[in-house]
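Structure, as structure tokens:
With one protein chain held back, the other chains of the complex are shown just where they sit.
What follows is subunit A.
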Amino acid sequence: MNINAADKGPLIDANRWRRYQITFTTLFSKEVTRFSRIWIQTILPSAITTTLYFVIFGRLIGDRIGPMEGLAYIDFIVPGLVLMAVITNAYSNVVSSFYSSKFSRYIEELLVSPAPNWVILAGYVAGGVARGLLVGIVVLIVAAFFTSFSIHNIGVTFLILLLTAILFSLGGFINAIYANSFDDISIVPTFVLAPLTYLGGVFYSIELLPQPWQTLSLANPILYMINAFRYGLLGVSDIPLGFAFLIIAIFIAALGYYSLSLLRRGIGIKQ
């Protein structure tokens, strides 16, 4: 049996798109297998945290807060909690997976392969999106036990979930590229993502804020995602829907372009 097929040559160009598809599928299934194997660390925590949020903020405190934008408080916080879980999981999946591959140097397996940068990026982002969406669905199921919400617009709901997961997967990728230690991959989630999420209207409507905080809040991109998602789920929003989509699209385009530029220049991965 022939060990190699030097006479035939490797698979190049003859079926370029098929090759890209195989590479993407390999990366994507590797990522899904990775977070599925450790589901206790990747899927379960969000379900537990969200349950606690619903019990404490929804049931115990929420009844004393009263309705918000015409909705029961426990219903009002559902979109924010779902999106918070999606943001955290999409981001942390990519940042931890890509940084681990850098740290243990098995990123070299990809760098020596003919996979183009955009396929590498797409593979990692798709992994982050898969985990983000899966956790989002789990949190929605948890929410169904505590609330009586019905989905107002399924198209908007799904699209916002998807775009948010893509955006924060890209954010996680950029963080991983620049990270030089495991400490570096927790700085952004702790000091940037968490404050922006909590201040993005998860637990309140920005109409409650006095000026200038109400205007300043408009600079927070997460506000647009939460409000658009709230529209999809509940039919209410502080922000015009079209504007929210535009903001998200601009951020995705900017982070995507920047990620590809980092890969092309080999920043953080090539000497």
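In this section, a residue touches a chain if its C-beta (ideal position, glycine included) is under 8 Å from a C-beta of that chain, and two chains touch if they have at least 3 such contacts; residues count from 1.
Please note the rule applied: contacts and distances are computed from a predicted model.
A.B. asks: Could you tell me which of "Threonine synthase", "CopY family transcriptional regulator", "ATP-binding cassette domain-containing protein" or "ABC transporter" is the UniProt name of the chain missing from the displayed complex?
C.D. replies: Hidden chain, UniProt protein name: "ABC transporter".
A.B. asks: If the hidden chain were put back, which of A:Thr25, A:Gln41 or A:Thr215 would touch it?
C.D. replies: A:Thr25
A.B. asks: Of the residues in subunit A, which ones touch the absent chain?
C.D. replies: 1-13, 15, 18-20, 22-23, 25-27, 30, 100-101, 104-106, 108-116, 266, 270-271
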